[in-house]
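Presenting chain A:
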Amino acid sequence: MNHQCHWTEIENIFMPREATIVRTATPTPMEKHFTLKMADGKPMTFEPGQIVEASLFGYGEIPLGFASSPTRENTFDLVVRTVGRVSSAVNKLEKGQSIFIRGPLGKGFDLNKLRGKDVLIVAGGIGLCPTRSLIQYIMDRRTEFKRFVLFYGTRDPKQQLFLEDLVAWRASKDVEYFETVDKGDPSWKGNVGVITTLFPKVQITPETRVVICGPPVMFRFVIRELDKLGIKRENIFVDLERRMKCAVGKCGHCQINDKYVCVDGPVFAFSDIQGLEEAI
Partner candidate 1 sequence: MSKPKVAFFDFASCEGCQIEFTNYGDKAFLELLNHVDVVEFREAMSETTTEPIDIALIEGSFTREADRARLEDIRRRAKIVIAYGQCAATGGINALKNHQNDYLPCVYGKDAGMPHLASQKALPIDAAIKVDYKAFGCPMNKYEVLQIISHLVHGKEPVIPDYPVCVECKRRETVCRFAEGDHCMGQVARAGCDAPCPAAGIPCEACRGFVDHPNIPALKKVLVERAGFSKARAESKANMFTANQLELKP
Partner candidate 2 sequence: MTVNAHIHVHHLTRVEGHGNIVVNVNNGKVEKCEWQVPEAPRFFEAMVRGRHYSEVARITSRICGICSVGHTLASVKASETALGITVTPQTIKLRELLKHAENFDSHVLHVYMLVAPDLLGAPSVFPLVKTHGDVVARALRLKRAAHEWGSLIGGRTTHPTTPVPGGFASVPTHAELKALKEKLLSLAPDLTATLETVLALAPNIPAFDRKTEYIALSNDQNYGLYDGVVQSTLPDGMKQRYPVADYRKVTNEYVVPQSTAKYAKNKLPSYAAGALARFNNNFERLTPEAKGVAAKLGMKPVCGNPYLNTAAQVVEIVESFYDSLRIIDELLTTGVKHEELVKPTKFATGAGATEVPRGILFHEYTYDQDGMCTAGNCIIPTNQNHANIQGDFDKLVPELIAKNATEKQMELALEMLVRAYDPCISCSTHYLDVTFVR
């Protein structure tokens, strides 16, 4: 065999660690926002855009993106949408209970490529969760970045996540925040229309670094806008979602052509995947 180490010397990648829920919030009827702390007291060290496998014994394990920045101390956030077996069970949990975590896993945003540059983040729907991690990071280390523009679109106003954050961002000078909904309601005073309708509202330079995270259909339209703006493909970063079972590059479910979303991503430079027929 061509590998030297003995299995007993290596940590078992399938063994989770216990994390305790220190706070919960329910931003929408479909989502629950958890703030967690590792039960052993050790901090969780990760990069924005990385993921965890979160599990409840008997229910199963699911991939989730970090929804907070590593710059915030000792705790980390996850936001879970009620979808199926595991997510429904997780969303019944309350403060004091445990979630079992493996991670951090995967490749997050390459911050070195964003530092010192203008940054545009385009987040659609639940795609705000993994990008919130990056948003918080940029806000916390604001001086490391140049201009910071954020687009956020949801289906309707009720789908909006992180309402407190939104209030803060609307008021903040640190971020140029634009939001839209596909369909408004009587209380909605803001922009109505798909996320690409926000582009004319602001001047985006060709040197801007762009991060996209949202449903698959959104990608295609946003990329078309960015092409028009002359933004290079290697400066566009996308956060992809695929079925996942192990999130450590073994189970095969998340493969896009020859890439594994869980270890090669979930964040990819668009230039690295544009040749992959199965990517977008």
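For anyone wondering why these and not others, all candidates are chains of the complex that A comes from, given by their letters.
Here are a few things to note about the model shown:
Just so it is clear, a residue touches a chain if its C-beta (ideal position, glycine included) is under 8 Å from a C-beta of that chain, and two chains touch if they have at least 3 such contacts; residues count from 1.
As the structure is a computational prediction, the values presented were derived from the model and not from experiment.
Set chain A beside the options 1 or 2, and in this complex the one it touches turns out to be 1. For chain A in complex with candidate 1, the residues that touch the partner chain are 58-59, 84-85, 88-89, 92.
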